[in-house]
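Just dropping this structure here.
Of the protein chains in this complex, all but one are displayed in their positions.
For subunit A:
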Amino acid sequence: MRFLLVEDNLQLAKALKERFALEGHVVDHAEDLSDAMTSTSTVAYDLILLDIMLPDGDGRSFLKTHRGKAERTPVIVLTARSEVSDRVGLLDLGADDYITKPFDFAELEARCRAVLRRQGGSVNNAREFADLVFDPTTGSLKVSGEERGLRNRELRLLEVFFGSPGQIFSKTYLMDRLFSFDEDVSENAIEVYVGRLRKKLEGSQARIETVRGLGYRMIQQS
């Protein structure tokens, strides 16, 4: 997916770009409001991440113009200001959500997902593998056309495998994707989620294979 990040702090923008790249998203960076205007008028983004305090103005005025043009691209505001006073105004101005700096990337990702899911259907992100059809945005998984409900962690795990079928992912890598930094869990915890995901994939041609000593990968059964 393609995101636009409007943020005047270059280091933060760079770090975020790298972080999103790790999840396989393309992020364009706009340093200020005029930059952001140019970008939005030339590229159709799936999502805009908007800082509020920008060198050439308030992110809120961008929001207003953006909503005025009846743009449907969802906007998540990144704010470093008050947890109390800012938020109401932001949502009134048409932001779809906001997150307070500094944030847990997983939370930002979760909010992006939630916002995109609410946006609903405008973008078709469904991907296919073997007899699976998976839409990470809506969290829908179909096995030979049959809907299988996924919980959040199962969904995120499946998303990793779908990102690169056949590739082996280490337990450590999968842990990073599933657990937050203040959760102290052993590496075995990942086995639980892999086990559940396998159950959800029962009857499908795809399966999660354990590669002893290395990790897991998703393959198509012959």
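To be clear about the criterion, a residue touches a chain if its C-beta (ideal position, glycine included) is under 8 Å from a C-beta of that chain, and two chains touch if they have at least 3 such contacts; residues count from 1.
Operating definition for what follows: contacts and distances are computed from a predicted model.
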Complex member absent from the view - protein name from UniProt, among "cysteine desulfurase", "histidine kinase", "CoA-transferase" or "Peptide ABC transporter permease": "histidine kinase"
Subunit A, residues in touch with the chain not shown (by the definition above): 9, 11-12, 15-16, 18-19, 22, 53, 78, 80-85, 88, 97, 100-107, 110-111, 113-114, 151-153, 172-173, 176, 180-184
